[in-house]
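Just passing along the structure, written as structure tokens.
Excluded from the complex is one protein chain; the other protein chains are retained at their positions.
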Amino acid sequence: MNGMLELMHSVYAGASLALLAVMGSTLVRAILGPSAFDRVLAANMFGTKTVLLLSLLGFLSGRPDFLDIALVYALVNFLSTIAVLRFFEGRTQPLAPDTIPASDRSAHISPTEE
Amino acid sequence: MELIIDITLLTFLGLTALAINRIDKLFCVIMLSGIYSLLCASLFVTMDAVDVAFTEAAVGTGIATVLLLSTIGATETEQRSAPRRPLFALLVVCATGAILVYGTMDMPAFGDPNAPIHQHVAPRYVQQSQQEVGSDNIVTSILSSYRGFDTLGETVVIFTAGLSVVGLIGFRGMQKFGDRQRAAGITRDEMEQHLVLRIVIKMFIPLILLFALYVQFHGDFGPGGGFQAGVIFASGFIFYTLMFGLDAAMRVVSPRTLSYIAALGVLLYGGVGIATMLMGGNYLDYDVLRHDPLHGQHLGIFLIELGVGTTVFSVMVLIFFAFSSRKGLRQ
Partner (left out) sequence: METFLAWASTLCISIGVFLGITGAVGIFRLPNFFTRLHAASVTDSGCAFLLLFGLMLQSGFTVPTIKLCFILVFFLISSPTAAHALSKTALRSGAQPTPSPREDR
């Protein structure tokens, strides 16, 4: 019985470390990402990984209160992603040329098309 | 184990702060500041400060990102570069920082149980909050009961912020709804293009509002309370505004109604204090509200959390409406 608890504890710890590595990779993409959409994607993914990390930390430290916070994080992450996308939709000026890298830009859709 | 998590999160925080500093495109800075806020909230969670993490996540990632996006929608999206390199300012900042760091070397160690901050009122709060106030969440009992004046001040500060934004920026969308709703709102075509998003968000909004009510009334037992609940409730309204347009949202709840609700929240909080004075106790002394001090505390905390929640909700939505009705964003 105690062995099972030890096992689960180490599983939670290992999963937390792996999630931290995932978050690191996402952060690099958020800083580097050549286009604006890469950064929005990275921010969204960072939010969902934070939710998972918090749930794991809650189980690691034995406090189920953290799940309320995890739910709120999921919510505000979704809210900020949708807000960013509505911001893109609502712009009357065209996007700056370096927001989308030339390799991603399509030939027959111009950036000002709405 | 906690050490590794703390060090990793702090490293991420430093990297994000560096990136925020170096990047010129304000849009990317806003995304990174949302990530920064999530990292701060995770650090608060590892330090066991759950209520603070709650508030940081709700405000920093949700509301602040939305408001900053509205702002750069109305202004520019590139940061203007400085005309010359401010070396003297850098020197002053570094010297001040060095003096501050030198000053902190005299402080007690982080978490030291013999530090003066843990010696005077903190043991009394921890040991006697259950008998005197009766709530399981000591943070709520400190915020609402032991330090009720401070929370009243915070609520008035939030109300003042809403007042200032309304006074400085005002609203442009409150005039005729009839002929403007075709021109300035979201047209039928656009709504159909976002069918998936519209249906999903329509499904979520009641659940979000219900969750906000859960957080409001659950503040006695778990993390939560008036402030966080008000922010989540406002997030539901912001979702609606993002999908259905500002005019539709202003028809659901007009800025005038929101102003009244904000004032009502502060009035409720202050009114509880006046009621306790009329009943014979001091200002905001909840013991005299009911026949029994513990029931009085429960009633007092319930009422003031309601006041805080309503003020925070209405001020957040007011500020969002004010920012969104700027000319840059009206199509």
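Letters A and B mark the chains in the order given here, with residues in each chain numbered from 1 onward.
Heads up, the rule we're going with is that a residue touches a chain if its C-beta (ideal position, glycine included) is under 8 Å from a C-beta of that chain, and two chains touch if they have at least 3 such contacts.
This structure is a prediction, so every number in the text was calculated from the model and none was measured.
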For review purposes, identify every residue of chain A that touches the missing chain, sorted by number.
1, 4, 7-8, 11-12, 14-15, 18-19, 21-22, 24-26, 28-29, 35, 37-38, 40-42, 44-45, 48-49, 51-52, 55-56, 58-59, 64, 67-68, 70-71, 74-75, 78, 81-82, 85, 88-89, 95, 100, 103-107, 109-111, 113-114
Omitted-chain footprint on chain B covers residues 194, 196-197, 200, 203-204
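To be clear about the criterion, only the chains that are shown with their structure count from here on.
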Averaging over Cα atoms per chain, report the distance between chain A and chain B in Å.
21
Under the stated contact criterion, what part of chain A meets chain B in this complex?
13, 16-17, 20, 23-24, 27, 30-31, 36, 39-40, 42-43, 46-47, 50, 53-54, 57, 60, 63, 65-66, 68-69, 71-73, 75-77, 79-80, 82-84, 86-87, 90-92, 96, 99
Using the touch definition up top, name the residues of chain B that touch chain A in the complex.
1, 4-5, 8-9, 12, 15-16, 19, 23, 25, 27-28, 31-32, 34-35, 38-39, 41-42, 45-46, 50, 53-54, 57-58, 61-62, 65-66, 69-70, 73, 77-78, 197, 201, 208, 211, 215, 218, 222-224, 228, 232, 235, 238-239, 242-243, 328-329, 331
